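Below: one structure in structure tokens.
One protein chain is absent from this view; the other protein chains keep their places.
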Amino acid sequence: MAAQRKIPICLVGLGRIGRLHLNHLLEMPDRVVVLAVCDARAQAVDEVRASPGLKGYTDFQAMLDQEKPEALVIATSAQSHSRLIEEAASRQIHIFCEKPLALSLPEARQAARAVSQSFFQIGFQRRFDRAYRDAYQKIRAGVIGEPITFKATARDAWEPDLEFARVEVSGGLLLDMAIHDFDLARWLMGTEVTGVSTAGSSLLYSELPAVGDVDSAVVNLTFQSGAIGNVEAGRTGTFGYDIRTEVVGTQGALFVGHVENSSLVIADSQGFHRSASANYRERFLEAYKTELREFVDCVLQDRKPDCSVEEGIKSLEIALAARESLENKKPVSV
Amino acid sequence: MAAQRKIPICLVGLGRIGRLHLNHLLEMPDRVVVLAVCDARAQAVDEVRASPGLKGYTDFQAMLDQEKPEALVIATSAQSHSRLIEEAASRQIHIFCEKPLALSLPEARQAARAVSQSFFQIGFQRRFDRAYRDAYQKIRAGVIGEPITFKATARDAWEPDLEFARVEVSGGLLLDMAIHDFDLARWLMGTEVTGVSTAGSSLLYSELPAVGDVDSAVVNLTFQSGAIGNVEAGRTGTFGYDIRTEVVGTQGALFVGHVENSSLVIADSQGFHRSASANYRERFLEAYKTELREFVDCVLQDRKPDCSVEEGIKSLEIALAARESLENKKPVSV
Amino acid sequence: MAAQRKIPICLVGLGRIGRLHLNHLLEMPDRVVVLAVCDARAQAVDEVRASPGLKGYTDFQAMLDQEKPEALVIATSAQSHSRLIEEAASRQIHIFCEKPLALSLPEARQAARAVSQSFFQIGFQRRFDRAYRDAYQKIRAGVIGEPITFKATARDAWEPDLEFARVEVSGGLLLDMAIHDFDLARWLMGTEVTGVSTAGSSLLYSELPAVGDVDSAVVNLTFQSGAIGNVEAGRTGTFGYDIRTEVVGTQGALFVGHVENSSLVIADSQGFHRSASANYRERFLEAYKTELREFVDCVLQDRKPDCSVEEGIKSLEIALAARESLENKKPVSV
Partner (left out) sequence: MAAQRKIPICLVGLGRIGRLHLNHLLEMPDRVVVLAVCDARAQAVDEVRASPGLKGYTDFQAMLDQEKPEALVIATSAQSHSRLIEEAASRQIHIFCEKPLALSLPEARQAARAVSQSFFQIGFQRRFDRAYRDAYQKIRAGVIGEPITFKATARDAWEPDLEFARVEVSGGLLLDMAIHDFDLARWLMGTEVTGVSTAGSSLLYSELPAVGDVDSAVVNLTFQSGAIGNVEAGRTGTFGYDIRTEVVGTQGALFVGHVENSSLVIADSQGFHRSASANYRERFLEAYKTELREFVDCVLQDRKPDCSVEEGIKSLEIALAARESLENKKPVSV
């Protein structure tokens, strides 16, 4: 077996998720050569580039001009996604982009047009988690009959960051976080969402309404097939990161995730205790690795990623409708 | 300690829940004397009365006239509750009545007026379940801070009975079943429900719409305190009876119930297997006993039951609003 | 269906387990008439007899002479079991006796001879627990292939009682407590124990060696079939009552019980918490009821209980061998 060619790759956005993706790229020395990283904050660039011996940029275009990468990982905040996608796609660079695709449908559609000649993957990493992937396959194989109810619980152990929370930066709770669950809803149920009805609350972080957001929301879903569902998403995981999903079918049901995910139980005279749940970087560690490796393999093997720009658009449509329903206090059609 | 006096009691309604209550009355020979049972179906009366040596009636008024009980357990179908309550209450009989209190608010209010001189308890047995009771106490003690999100899953392992399912007999899914969850919502959250928004589906039992019902529903809730919630209720437990409730607070969360409730796990080359969940009569066996004993003790000790007629009215209001929202596809205020 | 005849029954021994059995007898007013209770401690008799209106005795023979019961429940401490069995059996009374049958094999065999004309049941209530019964049936049905390894964990939440702990009163840890696991070993594995090897410890209750006992023990088992096993029994459940059993077979495995048995989970910033396990009277409540009802039904239906005096002897043999191995620090054949 001949040694494999290696993809020259760059990464933009050195927040937590960006650094995670960087580590995973560096663990694939047989498949990629990481050329450079970019972040508008010079300090973030300095922090990460030294140890692995990478080049660092604070100017995105300069990085693309100088490094001429074949592929790019975008991990900046949501408001810049569509612009960076367009710039990279205009150079025929293949793109892996974190969710959400954009903050509005027009931007999302423009980005989609831009990447029509590149390979593009959106960062719905849960689709690469072993339990979710198994669930998907079991449902498609008919193990629970026809899906009739979808139910998601998503509670993030949030460290309040009002800058990030601003709707015009991250898209807010429904675009930034619940979008994972809207994507799962479509993917697992095998049918499109046709309507949403949202209620929201801000009893935990009362400063959120001032920046246009809520700390938790419940979103009723109706599907084209006649099925129904509910997504509860919140920054309410003061006790840990809590992600669970259920699909009820005509002949059974599937449950992904569990309340307590620690392997250590301590018992004392007060009862039984488990440590807090892993955060999202731990819970989905393997999934994050797998999705990035899938993207790299798509480029190496010249095939289109399944988790495409269209998937990004459709989940965004639901998230935007859910946000509209939250504001208008009325059901909204998708 | 002197031997206790025994309450002369009668029971009407010999369906599954009625027979369960009868057994529990018979297990309290130190507290009650069961005089007679009544059901319009002579065969049902014959089946149960012989073994314990009870008298049997098919005529409710005849039973009350002849037996002159001090207390009565009502376990008939919902449409007759308010009428039976009024008849018994007019004789100053103390009453334990299964939920829902009635099928409309005017009937419920009339029943409430009728029982003002008697002790009355409505059958929300989950309030007597150890785990739910502990949850209630922990919440009131501030263990999870202020409640901010309520979430209920309620999937019944239904044996289709279209006669019973008719909205004018049982009230349908939302009055017959989800009312337990609406009651838990009020009780656990410690605040009243102010609005609901419902979506429903009938993909499992497609015959239900013809009798005015659905097989599953998701109901978003808003609370007076600003909290939110969601109740998913369905006849969709083809895999077993599945009742779980979560309350998220500002400082933690509470989870009652778990997906798998069997104590036996079997492992083979296909993985790990547990038998199906217990049905409602098994899951809440102790709770059903405890609620009835509480009613009996209230009568013996001359005190008012906590689970009062007002609780029955308030939960009914939510259920009726949820049904209106299901029909109108709009949020409804309570 | 004709009303059933009712067995006149007495009970001796009003400790915790005796009072539990008494309650269960009183819950079967259709099947038994409880005539009287007996305990050498007059105060214990006074405490329980008044409320249900029973007669009370401090003299066992006087009770049998006066009441002439058809059946008897023995719930005294172990050292008196064989003597009480012989006295009752000489009057042709049917007997339900708590474990262990006796404190020595000669006494046990003499008791067995005495009951040859009566119906006799020994109190191995775990055989009547739903999960254990299901496990037994699955194993017999071949679901896990041939049983090859038996494993028991039994940790009692002990309230130290040095009088009871004395080997000549209760038989000590191995006869009083581990005997349940030795019985399960024989019953579930479907083969007899041929050898044991024990190690013991008293680091928790250092006063136990002075009365001839230890606070915990591990007992290796060998079976006639060639299978092996281990029983860990201890008074070490400072965190709650902890009873779990595993059987590994050639094609799978079975697990009964789980570490955490509460249905309520509380999550906070320290992690996830469940309340302590139920004690034995709660964990096996239904099993205790079921075993007594089975005994009563055997008498009513004129058939021999499965949980016979021979079962009592065989489990006692293992327990005695395990105690000998503990003392001699050598493997002992059974």
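In this document, chain identifiers A, B and C correspond to the written order of the chains, with residue numbering beginning at 1 in each.
Going forward, a contact is a pair of C-beta atoms (placed from the backbone, for glycine too) under 8 Å apart; a residue touches a chain by one contact, two chains touch by 3 or more.
For clarity, every value in this text was computed on a predicted model and none was experimentally measured.
A.B. asks: Taking the entire complex into account, which one of A:79, A:251, A:279 or A:308 touches the absent chain?
C.D. replies: A:251
A.B. asks: Pick from B:76, B:149 or B:238: which residue touches the chain that isn't shown?
C.D. replies: Of the candidates B:76, B:149 or B:238, B:238 is in touch with the missing chain.
A.B. asks: Looking beyond the chains shown, say which of C:127, C:151 or C:289 touches the absent one.
C.D. replies: C:151
A.B. asks: Name every residue on chain B in touch with the hidden partner chain.
C.D. replies: 238-240, 242, 259-260, 262, 265, 267-276
A.B. asks: Given the full complex, what residues of chain A touch the hidden partner chain?
C.D. replies: Spelled out for chain A, the touching residues are 1-4, 26-27, 29-30, 50-53, 130-131, 134-135, 138, 143-144, 251-258, 261-269, 275.
A.B. asks: For chain C, which residues touch the unseen chain?
C.D. replies: 145-146, 148-149, 151, 153, 155, 195, 197-204, 215-222, 225-230, 232, 234, 236, 238-239, 242, 246, 248, 250-253, 255, 258-259, 329-331
Criterion: only the chains that are shown with their structure count from here on.
A.B. asks: Mind having a look at which chain is the central one, using mean CA positions?
C.D. replies: B
A.B. asks: Could you label the chain A-chain B interface same or different, taking same to mean over half of its residue numbers are used by both chains?
C.D. replies: Interface between chain A and chain B is built from largely the same residues.
A.B. asks: For chain A and chain C, let me know how many angstrom lie between their CA-based centres, rounded off.
C.D. replies: 55
A.B. asks: I'd like the Å distance between the centres of chain B and chain C, where a centre is the mean of that chain's Cα atoms.
C.D. replies: So the centre of chain B lies 37 Å away from the centre of chain C.
A.B. asks: Quick one: which residues in chain A touch 2 or more of the other chains?
C.D. replies: In chain A, residues 238-239, 242, 259 touch at least two other chains, as defined above.
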